[in-house]
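Only one protein chain is missing; all other protein chains are in place.
Think of it as A and B in the order they're written, each chain with its own count starting at 1.
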Amino acid sequence: MTQVSQFPGRPLLSGRPLLEVSQLVKRYDAGKPALDGISFSIRKGEFVSVIGPSGAGKSTLLRCINRMIEATSGEVSFEGASVGLLDRKNLKRLRSKIGMIFQHYNLVERLTVIENVLHGRLGAKSTLAGAAGHYSREEKRQATEVIAMLGLSDHLYQRCDRLSGGQKQRVGIARALLQDPRMILCDEPIASLDPNASRNIMEQLKRFSQEMDIALIVNLHQVNVACKYSDRILGVNAGRLVFDGRPEELTPEKISQIYGAESRSLTAELGEQYAS
Amino acid sequence: MPADIFVRRFNNGLVFFLSVAALTAGSILITQYDVVAGFTSIAKAFAWGARNFYPDHHAMARLPEILRKLWQTVLMSIAATTVAAIFAAFMAMLGSRTTRFNALSSILVRGLASVFRNIPLVAWAMILMLAFSQSLVTGYLALFFGSFGFLTRAFIETVDEASLDAVEALRATGAGYFAIIFQAVLPSCLPQMVSWLLFMIDTNIRDATLVGLLTGTGIGFTFDLYYKSFHFHEASLVVIMIVITIIVIEMFSNYVRRIIL
Partner (left out) sequence: MTALQQIPGRPLRKEKVVIRLLLLGLAGTTIYALATLDFGGIDMAEAVRDTLANLKIIFLHPGGPRLSFLSALEEVIITLGLAFLTTLFGGIIALFLGLLGAQNLSPKPVTVVVMALVALIRAVPTILWVLIFAVAAGLGSTAAVVGMTFHSISYLTKAYAESFEDLDRSVIEALKASGANWWQIVFQAVIPSSFSYLLSWTFLRFEINFANAVAMGAAAGASGVGFDLFMASGFYFDLREVGLITYIILAFAMALEAAATRAKGRIKHAG
């Protein structure tokens, strides 16, 4: 817990946190670990951004939470239960309570919007019903409702390969929402979108986080976006947590600490440009 | 919900399933395929194979003779394919959009290739056997005609798909027909054509077994002799040798392809 004491300004958590990560380590191969002892916790409905240079371990961190990747050591507990100890069935149940949103949307492009959204229910269904694509009337109603909330009603029966990037990402959000999740993990949700679509997506995420009390962990590239929408920001560098605090606390020195060499070379480049 | 996707998917699925079921039932009826025997024969064949279908030491004594026939068959297949490839390459130049003389030559070549390719190998073998009788020439020519048809089409497609840029550039410099073919078309198409050639050799060695069985030559006939006289140990040795040959040639082909493509 030495890392926590590094950040005295951190707000005290009220009650049990939704997610607790402690001393998480992930080593892909013999080299440097991708995650090197990360600890933090997240409250219900909190909007948390994770920033850091590429290769810092942001994606790895997200995937260790729902065990898409098995951590090497350390502990993740969600709603008080230790994620690492779950058997197959309970892991499936856990995953169905955690939504996930991706940079490249990861939709089944040949299926329609509503079918992709309904995929959010698969984790809650029997193998057979899920495989056969058999959804109840109630599930379809919910799907239609969520799609309407995201402003995609006109595209209900359209194949996803005909949608724009922003629309696809909204389908991705709808799919996650249909899981009725306590938390959504977002891996660079706006990295492939234009500024307008990006703003739309971030605002939708913020709205759902507040209205439905869903915790969000969002990997982001843009510091300003992270500051604008987040309740809290985690800064990761080379697999270590180097910042954990409110957006106001993110000073330029902290930023250069998070981005390390990358930001220095960025400044150097700028300097060279001005020199010539 | 109007135009409900789930209803539509269900209906499409039902139609697909029912059509397949109907076609299956019809096929079973007209071909007199015995479903039960079909299933049980697999288990029986494997059980029988384990008991009888392996080479014993009597069979091993036949190995030199088998290898000789196999060698003969491989040689014949390679010779048929290579010669067919030469003819097919000429034809492809006349047939491809890039290099043809005119539209008519192209249509004629494509039509001819189609006829040669679509007359089944067994038909070629049966027709040729009438005059050439049971000799290697029959098998050789049957493989030759089939390969000629197949390779002509494959080569035409290869040339058609290759980029026209170089051809256009050479044409602009005033280069003649043969210069264009040898300097622009062949260099860019040769690797793909060689790949087709290797594929055809592979196929022909397999088919040579069939043709040999029909025309009484080569390794196919050897197998047939042992098989019909219930010398299954020897027959199994023939199969094993064929399998080894084909796998070796396939591995060699894949190795060459990895380098040239």
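What we mean here is this: a contact is a pair of C-beta atoms (placed from the backbone, for glycine too) under 8 Å apart; a residue touches a chain by one contact, two chains touch by 3 or more.
Because the structure is predicted, anything quoted here is derived from the model rather than measured.
Put simply, the missing chain touches A, B once the whole complex is considered. When the omitted chain is restored, the residue from B:A59, B:I78 or B:A162 that touches it is B:I78.
Only one of A:C64, A:L107, A:A197 or A:A226 touches the absent chain when the whole complex is considered: A:L107. Taking the whole complex into account, subunit A touches the unshown chain at residues 66, 68, 92-96, 98-100, 102, 104, 106-111, 115, 119-120, 122-125, 127, 130-133, 172, 175-176, 179, 185. Residues of subunit B in contact with the chain left out of this view: 20, 23-24, 26-28, 30-34, 37-38, 40-42, 44-45, 48-49, 53, 72, 75-76, 78-79, 82-83, 114-115, 117-123, 126-137, 140, 190-191, 194, 197, 206-207, 209-210, 213-214, 220, 223, 227, 232, 239, 242-243, 246-247, 250, 256, 259-260.
As a convention for this text, only the chains that are shown with their structure count from here on.
With each centre defined as the average position of its C-alpha atoms, the distance from subunit A to subunit B rounds to 53 Å.
On subunit B, the positions that touch subunit A within their shared complex are 1, 3, 5-6, 9. Residue ranges of subunit A in contact with subunit B, taken from their complex: 112, 114-115, 133, 135, 140, 157.
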